[in-house]
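This is the structure I have questions about; it appears just below.
The full complex has more chains than appear here; those shown keep their coordinates.
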Amino acid sequence: MRLRLTPREDSFYDMFADSANNLVTGARLLVELISDGADRPAIAEKMRACEHACDESTHAIMRRLNETFITPFDREDIYRLASTLDDVMDEMEEAADLVVLYKIDEFPKEIVHMVEVLERAAELTAEAMPRLRSMKELNEYWIEINRLENQGDQVYRKLLAHLFNNGDHDTLMVMKMKQVIDRLEEAADAFESVANTVETIAVKES
Amino acid sequence: MRLRLTPREDSFYDMFADSANNLVTGARLLVELISDGADRPAIAEKMRACEHACDESTHAIMRRLNETFITPFDREDIYRLASTLDDVMDEMEEAADLVVLYKIDEFPKEIVHMVEVLERAAELTAEAMPRLRSMKELNEYWIEINRLENQGDQVYRKLLAHLFNNGDHDTLMVMKMKQVIDRLEEAADAFESVANTVETIAVKES
């Protein structure tokens, strides 16, 4: 193992940006996935590739952490930021896989708003990662993600009420759809965890 | 931003007490919510107000953390304590909201015992917060919360067995009720996380 002796290892910023860019790709695949007439198995396959790419960047971060002597912020926070970014991807990938496994081919229409929340959260996260370098304008990012998570929560509850109260689907299909929607909600929560980790880092550095 | 230069910022104790007092209010609203003939939409509205108040104290703690130089215990633990208190409130609020969204108006009778566990846990937590100042008698609190969580777990399992085995409700209603009961169980778990965080703090200070 080669110890890097530069005073601060800067490549972490790029690696976090890579992870977050994978999340943008993943969220856009979700948008495609819920579109009418989509080739869902093909999209889920792309999502799986995207999840592998995200895994790769997570492992690259962990390996770099292992061989780096002086890190730009606490090792524990680097570890947590890499893990929470990875959690978002895992939830999105599982949502897509369940859609295909369960052969779901129509969705309650409010699901569009839920996926839009994820897409916006992914974009904001990808834009925020490079700003870890200067620690500037992270507060705006954090506030906006929290706002989005609240909005996602409202959409989630409306989706559930619609799904359970309207009787549009048989009970097994309700259960299948709920599992997909829960993964999307957990992806939104995971974006909030990413933002909370960024906030912890910013508080320590301030 | 004004840095406070008092050797130790004491206001955290009061802010944690505020958060915990909100949980007492919330737990009592749950007691009302499951009573026969309750005006459930009105109670859920009060719960929402209570959740906003709790959010306010969480944010006040985070802001204070940001501007305080010397904290009474580890920054990370202050952060975690504020977050876990907030988690309890979120679960209780979601339970109340789901009851209204799903128009649930009768409950398996064992749910009373589940809500009693939450009420007692909230009271114990509110009583314990001011004792963080002296770090005294926190062990009793921690033991009692763990005992309550175990009791809540027993009640939870009995509730599930009753709900799924007795055939009192149609399948969709079983699913709706399970979601509410799960939130109550998660609120009990979150009280345990609060107690575990307090224990971590006490171990470090001992």
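Order of writing sets the chain letters: A and B. Residues in each chain are counted from 1.
In this text, a residue touches a chain if its C-beta (ideal position, glycine included) is under 8 Å from a C-beta of that chain, and two chains touch if they have at least 3 such contacts.
Computed from a predicted structure; not experimentally measured.
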item	value
Full count of same-sequence chains in the assembly - 2 placed in this view	3
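Just so we're on the same page, only the chains that are shown with their structure count from here on.
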item	value
Inter-chain centre distance, chain A versus chain B - centres from mean C-alpha coordinates, in Å	27
Residue ranges of chain B touching chain A (in the complex, touch as defined)	62, 65-66, 75-76, 79, 83, 97-98, 101-103, 171-172, 175-176, 179
List of chain A residues in touch with chain B within their complex	157, 160-161, 164-165, 171, 174-175, 178, 196, 199-200, 203-204, 206
